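We show some of the complex, not the whole, and keep each chain where it was.
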Amino acid sequence: MAKKVITMGEIMLRLSTPGHQRFVQANSFDAIYGGGEANVAVSLANYGFDSYFVTKLPKHEIGQAAVNELRKYGVHTDYIARGGERVGIYFSETGASMRPSKVIYDRANSSIAEAHVEDFDFNEIFKDAKWFHISGITPAISKNGTELTRAAMKAAKANNVTVSIDLNYRKKLWTPEEAQSVMRDLMQYVDVCIGNEEDASLCLGFTPKGLDVTSGKVHIDGYKKIFEQMMEEFGFKYVVSSLRESISASDNGWSACLYDGKEFYHSKRYDVRIIDRVGGGDSFASGIITGLLDGKSSADTLEFAVAASALKHTIIGDFNHMSREEVENLVAGDASGRVQR
Amino acid sequence: MAKKVITMGEIMLRLSTPGHQRFVQANSFDAIYGGGEANVAVSLANYGFDSYFVTKLPKHEIGQAAVNELRKYGVHTDYIARGGERVGIYFSETGASMRPSKVIYDRANSSIAEAHVEDFDFNEIFKDAKWFHISGITPAISKNGTELTRAAMKAAKANNVTVSIDLNYRKKLWTPEEAQSVMRDLMQYVDVCIGNEEDASLCLGFTPKGLDVTSGKVHIDGYKKIFEQMMEEFGFKYVVSSLRESISASDNGWSACLYDGKEFYHSKRYDVRIIDRVGGGDSFASGIITGLLDGKSSADTLEFAVAASALKHTIIGDFNHMSREEVENLVAGDASGRVQR
Amino acid sequence: MAKKVITMGEIMLRLSTPGHQRFVQANSFDAIYGGGEANVAVSLANYGFDSYFVTKLPKHEIGQAAVNELRKYGVHTDYIARGGERVGIYFSETGASMRPSKVIYDRANSSIAEAHVEDFDFNEIFKDAKWFHISGITPAISKNGTELTRAAMKAAKANNVTVSIDLNYRKKLWTPEEAQSVMRDLMQYVDVCIGNEEDASLCLGFTPKGLDVTSGKVHIDGYKKIFEQMMEEFGFKYVVSSLRESISASDNGWSACLYDGKEFYHSKRYDVRIIDRVGGGDSFASGIITGLLDGKSSADTLEFAVAASALKHTIIGDFNHMSREEVENLVAGDASGRVQR
């Protein structure tokens, strides 16, 4: 029987301009649903887990459409509360070359941002679960979001569920001070921490010692030190980060690194021609969770995660529609792009 | 030189499902901009007036897109304040036959709903203006909306500008009690009142005397009495209403009536095959304003307005893209639909 | 807890030309999934039942897309076997006025047509189920289809599950002789028979006595006699039929009749402006099942079913995306099509 995994957060309606249109050119929007943890939920369902997404959505048809999109891709929606006023929205346009992609948020007062702990039966939710994943966005969306996150993490731990977090600092949602006042405390429940040096600094107030990061660029060698110190300070079992080289909006370099308390791993590096990079980080987190749940080695876990997320960049929308087999093919070295007949 | 006319209210982003899709079927939304008074502003620009729309919109690109859509159709946007958080949104699906069209609002906390009187220089706005039109929606969207409406109406009167209102009761925005506590007082500034018996009852607490309306259907003969009494009670110069016969979501009967203090007029009746009925009432109001600004007779004004609004039902989107000449052709009797080469 | 209901049959990929394009004009096809019993499954999920669809689909992504479409609309797919070669396909173009809609089938050798009884655990499937619905199409698609139907019906009866069938004679799949050799025998398991006089004649070899049907048109009065005789001959608990008046491809009259052994009911009649009539009969069957499962009276069941299916004609695709509440609104008399805000 498939392992039960839980993710909690916001699923938003993403209104994307078609192709590479700028906002002012758009006469229609593609209706895509996504959000940090929802994207992870879909990936985990793709990889064969019993994946449950926890959120709150309005009773109207736009709320229903979000539920339907999750169901379509095999995510269990039994724990989704219904009520509140609105589905969070974000508008997006896809950049190219030196023109960056752009996102406009319209997410305040969404149903999940105004949800209460009582909307959810966390003991039921975490019963028999193996993993709980959340991002740093959910505690940031509102006071209620912070409370929900804390309650869920506690319940997860009480049920012996492994907890991972993707730090994901969002400057539109809170200041570093606000973030740290919440996030540092939450780290006590976290087993697997995903995030780069910048996220660690902003969300956790973490400052690496014995390392000059004034240049803004952390050399891969420095990451080992940073991860060791983070593990020491917060007691994580794993510290992980993807490493994005932003060459342009069309081309990125993509690799990742992981520290498991014993060894530090730097993955293979991919040159990515980007179709849609939104959700890239979430597909990476999903890969890490999958590797660890599968009992893969640290090295194999990292390679699976980085291959999965490299592939995500070639897919339109937030969700990573890659099967486990397709990811393994890339891990095994077939990046030739030959037609599969 | 063209006459200066002012409208004030909210312009929303309407996210419409393509064709007759239901919300849960939609993979994209057509991006349409509209709103009661904005629709009137576009019609008045179409008819050749110097049409100014007053609202507040966020500084970001979605706000800019709303500005651009108004400019595109010739509306002056000089008096639009920029700021605030969001553009109000509504989702719409178009019904057919016995399936009604459906609208889901997501308009709370829009920039105009949170605007202040100080955002606008009403004396500048109404200088040399000939007409001010507003609907019952704007005072309903928020406390600020009520204040804005009152301030604008006062300034209009102080500048000798004719004022029209389309009562337009919206039950999602306020109760009849709330509506009446605001609207009855505002009527002192109104010259031309547009609205049917139901709106008058809900917005103004108006109860016709000597008329049995328990059936819910008012006979055309009853409308004369109602209009006479409304004029007596509120001091309007004109009372006007469109008369919709809702046969189905695909077919409506469409006519209108007007009382000018002397005579009561009932227009020609049109059978309308509906493409999009949103904005039908606004196109009717625009026709009334145009007829009166042009100095047409009451009868001709009414026929112009009802022809204009019958035509609106054949056009996708909120705006009525009909020229003055095209409306006059229909008034003159050419409803044959023969190809114009 | 919601009642468990089972449907079994083929879900096909419908390739529809956009709008009213003819096949030779199409440069793309809308990808819609549907099929008699699958359409019923979706309606039953919409109405709140625990709806399970039983079929076999290939392991590849087109098979997965069919599974996903069912999941999206809340149908349980746990009992779907995976394997075989292909998803059945049908091409469709939508007519208008005197031009009929047209369907081209390409369904031979689909996975379900080549499935075996061993692919399914019918005792597990029907455990705790309340209803089983199937159409006359599934036994017609192949020898295997006949066997599957018989096995399922037997298992349903063995588990005290109510069985309904929609006769649905398809001349492309079998001759009347072939149909009768299979279908007459299967009727022993059927509680609720849905089908008009023509289906009864072709599928069951049924000839009404004391009734002149040479004109091809059966007067509503004749239907009572026919239903009484069918009930006598086959032992049904209910005999039901929709009554379509094919005025043109754009307009139909729509009503239905039902005999419950005691009384004969003829429903309200609707004038339908057609958007897509495919799946109309299936939405009617779903309404009958829902009414009876809900414990509605015969009259109320019939009105619910005919209203539900009238509404289906206004929706693109095979599925009937109407909620229980929306159907009840129409039953209650609101066919005005006024915008629901």
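We call the chains A, B and C, going by the order they appear; numbering starts again at 1 in every chain.
Simple rule for what comes next: a residue touches a chain if its C-beta (ideal position, glycine included) is under 8 Å from a C-beta of that chain, and two chains touch if they have at least 3 such contacts.
Here the structure is a predicted model, which means the values were calculated and not measured.
The full homomeric assembly consists of 6 copies of the same chain, 3 of which are present in the displayed coordinates.
As a convention for this text, only the chains that are shown with their structure count from here on.
The two sequence copies chain B and chain C touch through a face in which the numbers common to both fall below half of the numbers used overall.
Put simply, the C-alpha centre of chain B and that of chain C have 45 angstrom between them.
In chain C, 73 are the positions where the chain touches two or more neighbouring chains simultaneously.
Those residues of chain A that touch chain C in the shared complex are 68-69, 71-74. Across the interface of their complex, chain B is touched by residues 15, 18, 22-24, 26-31, 60-62, 64-65, 68, 85-87, 89, 91, 102, 104, 106, 108-109 of chain A. Only residues 19, 73, 270-275, 310-311, 313-317, 321-322, 326, 330, 334-341 of chain C touch chain B when the two sit together in their complex.
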